[in-house]
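The complex is shown incomplete by one protein chain, all other protein chains being positioned as in the whole.
For chain A:
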Amino acid sequence: MDPGLRRGSDGEREPDGVTHKSDVLVIGGGLIGCATAWRLARAGAQVTLLEAGDINAGASGQNAGSLHFQIERRFIENGEALAEQAARIVALNRLAITDWRGLEAELGADLHVSMAGGLMVAETPEQVAMLEAKVRRESAEGLASRLIDGDQARAVAPCLAPQILAACHLPDEGHADPRAVTPAFAAAARAEGADIRTRTAVQAIRREAGAFHVGTADAAFRADRVLIACGAWTAHVAALANLHMPLYPVALLMNATERTAPVLPQLIQHVGRRLSMKQAYAGNILIGGGWPSRLAQKADGGFDLGAKASIIQASLAGNLRAAIDTVPMVERLNLIRSWTGVTAISADQLPIVGEVPRMPGLFVAGGGSAFTLGPTFARLLARAMGGERVAELDLLSPARFEHLNSFMG
């Protein structure tokens, strides 16, 4: 970034060596950080955002781009209790549908948002039963998902395999371009006056006299409120404030085929196998679905989030098999790239979004499918950080893990 564009809270360029003051400091330039910075700046706050690398270099730029509003497979594969709890996320999914419908107009940017519907398919009678239970939960929460049989599913998406027995159809689902979304939020935040600094890693967080002092290698910042939105690094960065945050890094596999003629406008997921498929606007079919990759490890134990995660061959073979079984035409397409992205999951699978009770003024946001839900988290967080009580976030509050911080802070 041109240093000439860096502005302090008084709007003037400040020499380094002084403390840069702002109302809010956002740590992390992924989707959540950039979108929250934009919402806050638009509401009139002075916002500084610090990003260790480049904007969108984390999970936000590496994900599958699915806008999935049905209850995710991962929530229903681990028993009733978890499924019951997870069903409550549907309320947020419904907000996200509205948010995504308006986003391109609001940002004035082409994000390649396509909401042509989504199908979660089933291949066996057991899987069909899972879909039935899922649809019941979803309707109870007011989601317009619908169970259809195999032929109906193939009428919606003719490329589906003959052995697909049924599918859960939600007309609002779809996908957007992860390459475009976060940069658009960042650009909009800058346009509203936010001070966004890349290649600026936070190395220290200290709370003193009700304000936060945040340090990087060569600058000091002061703000009344801080948001940690560091994706897989959130636990590390929370540790700088002497806090525990039960968010764990996971490395996931993604695959892209060569470009091909339009064949798949919908988002395809599978209830019994890990799979997500969609055709990006450029024509490549993206294949993912949460197959694990191997995180790099440090010599003394622990994960090395700075190094590239590596592909697990069995994941690659399994993911592509699931894709072929579901959409057979991909078998003869070429794979041109597989990559790994690192994101965060929480101890109870639900995202963690809100103020940390142990440290008023400190907010965190991370975990879960924050491409789909990120814009909604950001909108709600901006209100919460402005001092409003936001009931929609209760389900996700870090308060549920407060016991971990009884001896911290």
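As a working rule, contacts are C-beta pairs under 8 Å (C-beta built on N, C-alpha and C of every residue); 3 or more make two chains touch, one makes a residue touch a chain; residues count from 1.
To be clear about the criterion, contacts and distances are computed from a predicted model.
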item: Which of "Pyruvate dehydrogenase E1 component beta subunit", "Thioredoxin reductase", "Ribose transport system ATP-binding protein" or "ABC-type xenobiotic transporter" matches, in UniProt, the chain that is not displayed; value: "Thioredoxin reductase"
item: Full-complex contact with the absent chain, from A:L147, A:V330, A:V356 or A:L396; value: A:V330
item: Chain A residues touching the omitted chain (full complex); value: 1-2, 53-57, 61, 179, 183, 198-199, 257-258, 282, 308, 310-311, 313, 316-318, 320-321, 323-324, 330-339
